[in-house]
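Please see the structure below; I have some questions.
Not every chain is included here, but those present sit where they belong.
Labels A and B are assigned to the chains in the order they are written; within every chain, residues are numbered from 1.
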Amino acid sequence: MAFSLLPKEEKFFKLFEAQADYNVKAVKTFKALVNDWNPKSPAFEAIREIEHEADITTHEIYDKLNRSFITPFDREDIHQLASELDDIVDNVQSICNRMRLYQIAHSTPDLVQLVDILDQATDAIRKAIFDLQDQDKARRVLDYCIEINRLENTGDHARDIAFGKLFEGRPDPIEVMKWKEIYEVVEDSIDKCEDIANTIETILVKRA
Amino acid sequence: MAFSLLPKEEKFFKLFEAQADYNVKAVKTFKALVNDWNPKSPAFEAIREIEHEADITTHEIYDKLNRSFITPFDREDIHQLASELDDIVDNVQSICNRMRLYQIAHSTPDLVQLVDILDQATDAIRKAIFDLQDQDKARRVLDYCIEINRLENTGDHARDIAFGKLFEGRPDPIEVMKWKEIYEVVEDSIDKCEDIANTIETILVKRA
């Protein structure tokens, strides 16, 4: 069954695409912020607004799921994909909140690198989501998933290096704790991208 | 198929209700403790006993699952729901253990607030579990799940605020570490309530 034959009202894919777009937008806004750190940047408010809009889209998917008889793939996978996509933008906002609460005065090259990996991962998720509808592109979607898995390994390694640097010399323990926390939440966001890739692979695998 | 038509011996719902009751009881005992902290409180022993009884119920569900041909919903969802409900009381006991091992001498308003959110979330789970059997109450169960998701957001925010306060001024790093850990485990318990809500939503979604 080609998904394109599904009735117009089954706009699940449009909504997943909107979620993927919000994630990309939130991460790119955050990436610009960490590349040019400013604790009074309007980026904080922009990310808060993206998170709010993304939340509305997620609830639209849940509502549609409860009102639809026919769904493009298993109901539980739709629910899981929507919930996991929503986690990314939530996480980005949570990192911003903590950086403000911890009164972080500057960025670090390690943060810039970790956020760059997150940016690549959310770009790959966006591409996978946009091609998911077209069954002929299954191989390509799978390649994006493999790429996300590779990025997650890169992220793990970057986090290990960043942690190692934090402990070098005679650091201030409070500073170490704050930064360890920030790096951890970024790395956890990259992990969540891998969860999404796993869910997409499950959908592909069931369809095969 | 109405669940009420299921044979008497299919007591899965009674067992889920018992698990939800143990969670509510453990959290309310812990809530009373953090509102009136006493490192020698009999609450520690009470929570240990609740955890032990909850464990027996969980294994009763697993056993029944392995002996039943007919189950009220998908076998894997029964397993997951039982396992996730068991996590809450385990977590509460783990927080208690750590607070004693860390020789915590007092409670904090932030801990009181986080535990209050956990209390509301376990109350909502209990209500969702008690109404899950009745298909006519699906809408109400879904509303409890939405409420649990809302509480999880509130918990995230409360944890961010609590972390921010820990780092204010010139704190003792060891104290910061102990409390960060305690707040994290409470917040993780609220996250686990959201996992349970997601599993319940999956069960509803498959049934729809």
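Simple rule for what comes next: contacts are C-beta pairs under 8 Å (C-beta built on N, C-alpha and C of every residue); 3 or more make two chains touch, one makes a residue touch a chain.
Every value quoted in this text rests on a predicted model; they were computed, and no experiment measured them.
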### Message
Please state the number of copies in the whole complex; 2 are the ones shown in place.
### Response
3
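The rule is simple: only the chains that are shown with their structure count from here on.
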### Query
Whole-Å distance, subunit A centre to subunit B centre, using C-alpha means?
27
### Message
Help me check something: in the complex, which residues belonging to subunit B touch subunit A?
### Response
142, 156-157, 160-161, 163-164, 167, 171, 173, 176-177, 180, 198, 201-202, 204-206, 208
### Message
Can you tell me which positions in subunit A touch subunit B when the two form their complex?
### Response
62, 65-66, 75-76, 78-80, 83, 90, 94, 97-98, 101-103, 173-174, 177-178, 181
